[in-house]
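Only one protein chain is missing; all other protein chains are in place.
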Amino acid sequence: MSELFDPLQAGPDVSAQTGDRAFVQAMLDFEAGLARVGAKAGLVPARAAADIADACWADRFDLASLGRRAVGSATLVVPMLADLREMLPPDSAGHLHLGATSQDVLDTALMLVCWRALRPVLADLATAAEQLARLAESHRSTVHIGRTLLQQAGPTTFGAVCAGWLVGVDEARATLSRVRRERLAVQLGGAVGTLARYGDRGPELVGRLAAELGLTEPVLPWHTSRGRIAELASALGTAAGTLAGIALDVALLSQTEVGELAEGSGGGSSAMPHKRNPARSVLITACAHRTPGLVATILAGMPQEQQRAAGRWQAEAPVLLELLRLTGGAAYHARDLLHGLRVDAVRMRGNLELTRGVVFAEPVTEVLAGHLGRADAGAMVTEAARTATAHRRPLRDVLDESLAARPERIPETELDTAFDPRRQLGAAELFVDRAVAAHRRMPGGSE
Amino acid sequence: MSELFDPLQAGPDVSAQTGDRAFVQAMLDFEAGLARVGAKAGLVPARAAADIADACWADRFDLASLGRRAVGSATLVVPMLADLREMLPPDSAGHLHLGATSQDVLDTALMLVCWRALRPVLADLATAAEQLARLAESHRSTVHIGRTLLQQAGPTTFGAVCAGWLVGVDEARATLSRVRRERLAVQLGGAVGTLARYGDRGPELVGRLAAELGLTEPVLPWHTSRGRIAELASALGTAAGTLAGIALDVALLSQTEVGELAEGSGGGSSAMPHKRNPARSVLITACAHRTPGLVATILAGMPQEQQRAAGRWQAEAPVLLELLRLTGGAAYHARDLLHGLRVDAVRMRGNLELTRGVVFAEPVTEVLAGHLGRADAGAMVTEAARTATAHRRPLRDVLDESLAARPERIPETELDTAFDPRRQLGAAELFVDRAVAAHRRMPGGSE
Amino acid sequence: MSELFDPLQAGPDVSAQTGDRAFVQAMLDFEAGLARVGAKAGLVPARAAADIADACWADRFDLASLGRRAVGSATLVVPMLADLREMLPPDSAGHLHLGATSQDVLDTALMLVCWRALRPVLADLATAAEQLARLAESHRSTVHIGRTLLQQAGPTTFGAVCAGWLVGVDEARATLSRVRRERLAVQLGGAVGTLARYGDRGPELVGRLAAELGLTEPVLPWHTSRGRIAELASALGTAAGTLAGIALDVALLSQTEVGELAEGSGGGSSAMPHKRNPARSVLITACAHRTPGLVATILAGMPQEQQRAAGRWQAEAPVLLELLRLTGGAAYHARDLLHGLRVDAVRMRGNLELTRGVVFAEPVTEVLAGHLGRADAGAMVTEAARTATAHRRPLRDVLDESLAARPERIPETELDTAFDPRRQLGAAELFVDRAVAAHRRMPGGSE
Partner (left out) sequence: MSELFDPLQAGPDVSAQTGDRAFVQAMLDFEAGLARVGAKAGLVPARAAADIADACWADRFDLASLGRRAVGSATLVVPMLADLREMLPPDSAGHLHLGATSQDVLDTALMLVCWRALRPVLADLATAAEQLARLAESHRSTVHIGRTLLQQAGPTTFGAVCAGWLVGVDEARATLSRVRRERLAVQLGGAVGTLARYGDRGPELVGRLAAELGLTEPVLPWHTSRGRIAELASALGTAAGTLAGIALDVALLSQTEVGELAEGSGGGSSAMPHKRNPARSVLITACAHRTPGLVATILAGMPQEQQRAAGRWQAEAPVLLELLRLTGGAAYHARDLLHGLRVDAVRMRGNLELTRGVVFAEPVTEVLAGHLGRADAGAMVTEAARTATAHRRPLRDVLDESLAARPERIPETELDTAFDPRRQLGAAELFVDRAVAAHRRMPGGSE
């Protein structure tokens, strides 16, 4: 909720859905919904329910004033109800907020905001996943040097790299969708969670309100049982972390010295006109970096006192809104990043050759082991790799010299195979197919 | 893994399952399993597989030496394989660790340890839930004053309180069980995740190994795709937070001034012989308090470089082991806490009467509103509550005086109802029934 | 920066000082300052410096537009400079941002905002400390039952409790003041931290700019050396945690069943007119609860790549602004809380008597040990405490009966002393004097 920072840290849709006005509207949607189901249940006159629903528009409220007047009671609900009552005919005002407590309003509002803000988050994730699937297919066989601990290790394909990213994003989507569908529940419990005001009709009212607002019906009021909030926060943090993994790799593969990837719209610099910065990767990383601390804040807030917490509950809403914004921002920027990603297959091939064959030491050792025994083969390749690196010579040339001094004759075709990246890809391409197939089976969009 | 602190922070079973020896055994189980499935697939001689399996016993290894020698390569796998090779006949040694990379060993070992350690965690949670269900049923109608923001608010039942706890624990169990069942996957990818050593038979090997070890088969190797670790960590943190909520309430309700609950084996004090400390609640709180930061560490570690991370991956295992221990400790102590929990229903009733009726202000206002109008009723009750509190008089007496000055006559029976806690319980007892019924429908134990 | 939530989570002054406009103004203050010192050093024409300074007013900028246009380059500086250049005569525009890089602008702006926002934070902390000193003095001898693990333990004074809070607040103030004075440094390094554009005059420029802006001069540019940010974040988190400790105790001592404290302006409830909620304590707790995760985010962001980080740096500013707001909010509410705190010395005395003498078990045991030996004394008191608690009888009566069966005669005056809270206060009052004296020696206000 900062004009300045929000474009960097949240997509425009999520920014709007988690803003002050959207939050107040969700509070008002609770009150309007409660009045409507109260009317259906015969507990509120139809006239009053209609009056209440008519008044429940956030644009009518002075948000800054609500904030200021909330301090005295530590809850936004008190001034919001006061303003709402003033807008209503006295007869109708008496039926407002029937049997509810302030936490019912705020928890349900938070759930509504989450439901609404998750739609664009999930849509951006779905788009990103689809782009990854296309990249994986396009580059199914594009040879790419795999790197472990930031050292070149052995060949794979860039499609396999994208397939790994895709599986991560699809798993994050599946979890986030499930939490959205199953865990965003209406809150209605009254002062101490018994719905005392409705006699024995409380559960009926809860069920009606859940249906009215499109939220799940909980087993019982969850005022101080915050597992669903924890699960949502965790799913958001996991999704953000998944995207940050992609951004990290894009930034690494975009390094001047690596140059295998470039962002379509590389960012400018205030001092260096020539630079093409990995701006989207930077933004994704910056968004995601802020999420683990917020998830921990939610988890640490789970122990809540008795029938309403004295502080940890009140900390939840702004933290969860921030999590929605940051994960939304990461997804928004990731969609853009992947949309414009430029892949330089020539450079990938060139980098694979940088070590002059040393990255094939493992398959070469396997070949030699078949002829010289494992111990000799290992020693010879390790020594040859060292020489090749030190003198900047092709590993194969160095090995040929060593092998010449041995009685065994190694068939050239075996060594050709060991030094051919295309024949050292193992299941890389099969894994692309599996990942894309699994992706195609997933339900789409925000479902 | 501290003789001194572990009894306080982990139950004995989880402590054993997450200890040094158990971890090394899980690493060895990977190697033995890989050799066995390699033999089944015809890639490893049966003799070698048998030799390898025979050698894979953690008791044969010098754990301190493994640790010391791991520093040079930053991985425990290098010295473990060195020791293992020394134990094997040369012909068999060559077939060890076929096509695998050190991360395959460590990730699979971690998954095995999680699978094993979660069994006692889930068993303790199941026992705790069962005890909560019994408490909820026993105290379905035990009148209890609900408290919000640590202030007395209105009547509920202690059974409803337990039902709320029960739903939280059962939800945490369900999530943890699901993650255990679906997300603990075998890791087998080889140097860069392509299983290059197996040609195109890699996926077959992964499937066989998953079956052999009782773990899930992933879509593809997940070396730097850590969503499953994040989900497990989150589920552990959520479970711990849920238990901490119960412990917090038990400690609050055990205060000298409240006295509604007491731990069966209240802890002694080194200086004050008379005290009965809520020792189990303290231990649960201490365990759970440490989990959110660890979950954040796991989430912050999700962005992992390329085909193997240079640091954040290596941080995962000890953190996840700690999370298992701490959540396990919380569950272990919670089971004990609930087993011995003493409920003082007389004191609960007494506390409900402390305010001399002021906690019934809400239903009393409702009654009066029907006769005096809402505005007058609200003002009268607020004023009377203030007087009653200030002069330590029963609210009903104060109200009777105020009402005497008004023309309206309020039927005594209506006020009797408003002041009778048993008739102000709303759906408290129904909610107990719902929670217990939902609990009875859950699969039991560690399933 | 939310109209709705900021009054709850930040005092009005800190809210203004950390808002969008204040941040942009600080960025502009950097540019104006740089131009001015450039002119003094003869590197920028006086005319250009004056033009630049004239243009540097945040009110002239469209903040939302800045935010939107920052996405492409992942930095607010690019659009800010573009807008600024448009406002300047071309001759002057060429002298803007002389030799600086975007990180110089943003880091220095952040330091300026911290400097400015810490003033009201420290002022509120100073006021709170002063109120604590007065409370400590007023209640230097007000007998109060000390509680450990939420159980009554032994007598102290409420003044000693306040003295403990005071020392905590004064220590947090001292640390925060020191960090503000010593660690808020100007940033000026140019593209890669060498100030290449200024030849060998770079250090001179840095010194001049530090003096111009009232910030510290660093040893060298600190683009990826974020220790000062970490220290500031930690000091803010420590201050917030200290205040949360006070809030927690106020809330506990305000419980209906305890009633020793009450907030002056206890918050109302939307459903329960009679309640006097500890609203300020709740707000302080809610603010402080959110700080540890943010401090962790700052610390986790310390490893920053090479000469400018690709994401973790960009995450810092919004997190640090949030930390300022939340700690500021905690301080603002704490000042209010302590200003209006109502202390019920009668209730304190009454609660001390709740256990009918059992809380004196420790000194009573000491007395008896002198006559019966330690073992017999301990056993007798433990047994008597149990009986007294179970049968709700005065401990002294129970003890008298037990002692009657023994040959030893215990002088009544010794037991009088053991059972007299005023004579069991140890150094409580001395500690009050020490804490207040230490407080009086501290420099005041925001110094």
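The chains carry the letters A, B and C, assigned in the order they are written, with residues numbered from 1 in each.
Here is the rule we use: a contact is a pair of C-beta atoms (placed from the backbone, for glycine too) under 8 Å apart; a residue touches a chain by one contact, two chains touch by 3 or more.
This is a predicted model, so every value here is computed, not measured.
Student: Taking the complete complex into account, tell me which visible chains touch the one left out.
Tutor: Within the full complex, the chain left out of view touches A, B, C.
Student: Among the options A:340, A:378 or A:394, which residue touches the chain absent from this view?
Tutor: Looking across A:340, A:378 or A:394, the contact with the absent chain belongs to A:378.
Student: From the listed residues C:108, C:291, C:351 or C:389, report the one that touches the chain absent from this view.
Tutor: C:291
Student: Using the definition of touch stated at the top, determine which of C:8, C:117, C:132 or C:167 touches the missing chain.
Tutor: Final answer for the missing-chain contact: C:167.
Student: For the chain not shown, which residue from A:6, A:107 or A:362 touches it across the whole complex?
Tutor: That would be A:362, which touches the missing chain.
Student: Pick out which of C:216, C:307, C:382 or C:402 touches the chain that's been left out of the picture.
Tutor: Reading the full complex, the residue touching the unseen chain is C:307.
Student: Touching the hidden chain in the full complex, which residues of chain C are there? Just list them.
Tutor: So the residues of chain C touching the missing chain come out as 90, 94, 101, 146-150, 153-156, 160-161, 163-165, 167-168, 171-172, 175, 190-200, 202-203, 218-228, 230-231, 234-235, 237-238, 241-242, 244-245, 247-249, 252, 285, 288-289, 291-293, 295-297, 299-300, 302-310, 362-363, 366, 369, 374, 424-428, 430-431, 434-435, 438.
Student: Which chain A residues would touch the chain omitted from the figure, given the whole complex?
Tutor: Within chain A, the residues that touch the unshown chain are 147-154, 251-252, 254-258, 269, 271-279, 282, 292-293, 296, 300, 351, 354-355, 358-359, 361-362, 365, 378, 381-382, 385-386, 389.
Student: To test your reading of the contact rule: which positions on chain B touch the chain that is missing from view?
Tutor: Against the left-out chain, chain B lists 1-9, 20, 23-24, 63-64, 66-68, 70-78, 81, 97, 100-102, 105, 190-191, 244, 247, 251, 265, 267-272, 277-287, 289-290, 292-297, 300-301, 310-312, 314-315, 317-319, 333.
Here is the rule we go by: only the chains that are shown with their structure count from here on.
Student: Return the residues of chain C touching two or more other chains; collapse runs of consecutive numbers into ranges.
Tutor: Within chain C, the residues that touch at least two other chains are 251, 269, 271-272, 277-278, 282, 292-293, 296, 300.
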